[in-house]
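A single protein chain has been omitted from the complex, and every remaining protein chain is retained in its original position.
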Amino acid sequence: MPEIAEPRPLLVQIYRMLMADKFALCGVIFLIILAVSAIFGPIFLEDAATRPNLRGRNAPPLSMENGWVNFLGTDSVGRSMLARILVASRNTLQISFISVFVALSIGCALGLIAGYSTPRTSNLILRGADIIMSFPSLLLAVIVLYMLEPSIFNLVLVLAITRVPVYLRTTRAEVLEVRERMFVQAAVVMGASKRRIILRHILPMVIPTLITIATLDFAFVMLAESSLSFLGIGIQPPDITWGLMVAQGRPYLVQAWWLAFWPGLAIILTTMSLNLLSIWMRTALDPVQRWRLEIGRKTND
Amino acid sequence: MKAFIGKRAISSVISLVGLIIMVFFLSRLTGDPTALYLPLDASIESRELFRELHGLNDSIWLQFWNYVQDIARLDFGDSIRRSRPALEVVLEAFPWTLLLAFITMILVTFFAVLIGSLAAFRAGGVFDRFTSTFSLIGSSAPDFWVAIVAIVIFAVQLRWLPTSGTGTIWHWILPITVLFIRPFGLILQVVRGSMISVLSSAYIKTARAKGVKTRPIIFVHALRNAMLPVITVIGDQAAAMLNGAVVVETIFGFPGIGKLMIDSILQRDFTVILAAIMVTALAIFIMNLLIDLAYTLLDPRIRY
Partner (left out) sequence: MTNRLLEVNNLSVEFHTVQGRVHAVRDVSFHLDRGETLAILGESGSGKSVSASAIMNLIDTPPGYITEGSIKYDGQNLLDLPRDERRQINGRKIAMIFQDPLAHLNPVYKVGWQISEAMRVHGVPNAKADARALDLMHRVGIPDAEAKMNAYPHQFSGGQRQRIMIAMALGMKPDILIADEPTTALDVTVQAQILSLLEELQEETGMGLLLITHDLGVVAETADRVVVMNKGEIVETGTAASVYKDPQNDYTKRLIAAAPGKAPLKSVPDITPEDEPLLQVQHLSKRYGAVEALTDASFHVMPGEVVAVVGESGSGKSTLAKTLLRLQEPSGGTAMYKGRDLFSLTERELYDMRRDIQMVFQDPTQSLNPRMTIYQIISEAWAIHPEILPKDAWRARVSELLTKVGLLPEHAHRYPHQFSGGQRQRIAIARALALEPKMIVCDEAVSALDVSIQAQVIALLNDLRDTMNISFMFIAHDLPVVRDFADRVIVMQAGRIVETGDTETIFAHPVQTYTKALLAASLEPDPEVQALRRAERKTLLMDIQADPDAAR
């Protein structure tokens, strides 16, 4: 009897599909470098980021005169911009990541419940989401942060809560759609339990959509955090994030443009990479669309 | 239709009530509510006086009852900083925001729909790639950063445009441009995607078989079908702008509701914030209703 062929390892598949989309590849490389330097960078650069050096104030960027650490220039008290951006990236990414992760988990769980429970429970959950959804998330964040203290914890809390409805509604809508599909009915006819249908048939259909949304949302949350910090109701000094750095550089825009420019650029590049990644994921995570990224890969028939 | 509007109104009122309750309890949960109303350095005596005057020593349920009654009478109290009714202050600022949001959204919708449709018609072409790149960068740029960079370039260095205020038409150019970029990028992408899928649908084939010209095919046959998902995004973006383009208004010193809210937060003027929330919420509710109406006008299959 002929043997059943083994599937390709997942990582190889991902690698091949990334190679097919050069834009997404650039985005992923940028994000990986960013993540690695956000995790390990501050260990080495903490000192350069916090120790004032009054003689080297507002040193211009793009010159190696003051050492490679100051390649991106220094700020108004002589701290390395590069070091500060890396330290800030840790806060920025951490806040966004945790917010998105919390929102995704809560939203997905509530969405599954809403999609698979009695109409009464479902309505209650949706009504709650409606309240949050009917006001722009920046407005809610402003109100809550005004009344609570602007701390990292509160910031994460606010950002997470305002994003929960997005995942909740997507999950519920997908559940309602997927559970009517023929293959779910086929599983029911085979005797599959509710648990099995949710875990094996519905979740795998929903998760790619959620991850794609989460990638995009990561960018959105990062922009929201930056805006709040820029406005002075997000992260408070001496903690720093990119948004706060832009705010701090604003008074020096004319004399020292690099103070506000580099953190802004960091935001743009990160957001763009996330956008590109999510566009790629939309195709890569869908088996029906996936062939578009597998062009050039030898077909095995 | 009437039943639908009624249903929407009820659900919006429920949302609004939820928000009102949330604001009240958050404000009491944080411990000392006078901290919200009074400057941070207010003396203990003045805090006590304030408590007496505003019934903050009553039981929490009585306070809540009074709070709800006041809101129901649209009486948000006086602005502490400006010694005028808070609602009056808010209604003064709101038209500015409304006008700014309206002009920007009209421009955004027009250009995003036009350019997105054309890009979709020749998907993969030079024009499409150019606009896709531009919309990607546009939707990735933080508005506060674009705003200050634009001020440095156009106002400080080139001296072409004023930095803040609303006096002449020139004052409006920078805020509108900065506000334009992000929603434009987002909506353009949605229009393009939706248009591509509609252009490959069967009824477009029928139109071509009838001998309809290219332009009516795009703008009559395809566009109306492609607009449904676009409307949703337009609604979201417009709602965000009605909330006051907080960042842009602050940076350009634009006297709208966004700047008012930020100022009031920094000055701890709680009554104004409360009034601003309610007015914004009402405006967003009306806008959502308009969006729903737009759906029914666009697609006869949708009946509420």
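For clarity, chains are labelled A and B in written order, and residue numbers in each chain start from 1.
We adopt the following convention: a contact is a pair of C-beta atoms (placed from the backbone, for glycine too) under 8 Å apart; a residue touches a chain by one contact, two chains touch by 3 or more.
Because the structure is a prediction, the values reported are computed rather than measured.
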Contacting the left-out chain: of B:S46, B:Q69, B:T168 or B:T206, that is B:T206
Which candidate, A:R79, A:H201 or A:R282, sits in contact with the chain we can't see? A:H201
Pick out the residues on subunit A that sit against the missing chain. 1-7, 181-183, 185-193, 196, 200-201, 204-205, 287-288, 291-292, 295, 299
Residues on subunit B that touch the omitted chain in the whole complex? 201-203, 205-213, 216, 221, 224-225, 298-301
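Here, only the chains that are shown with their structure count from here on.
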Between subunit A and subunit B, what is the separation of their C-alpha centroids in Å? 23
Which residues of subunit A touch subunit B in the complex? 127-128, 130-131, 134-136, 138-139, 142-144, 146-148, 219, 223, 226-227, 230-233, 243, 246-247, 250, 253-254, 257, 260-261, 264, 267-268, 271-272, 275-276
Subunit B - residues contacting subunit A, complex: 11-12, 14-16, 18-19, 22-23, 26-27, 30, 36, 136-137, 139-145, 148-149, 151-152, 156, 239-240, 242-243, 246-247, 250, 261-262, 265-266, 273, 277, 280-281, 284-285, 288
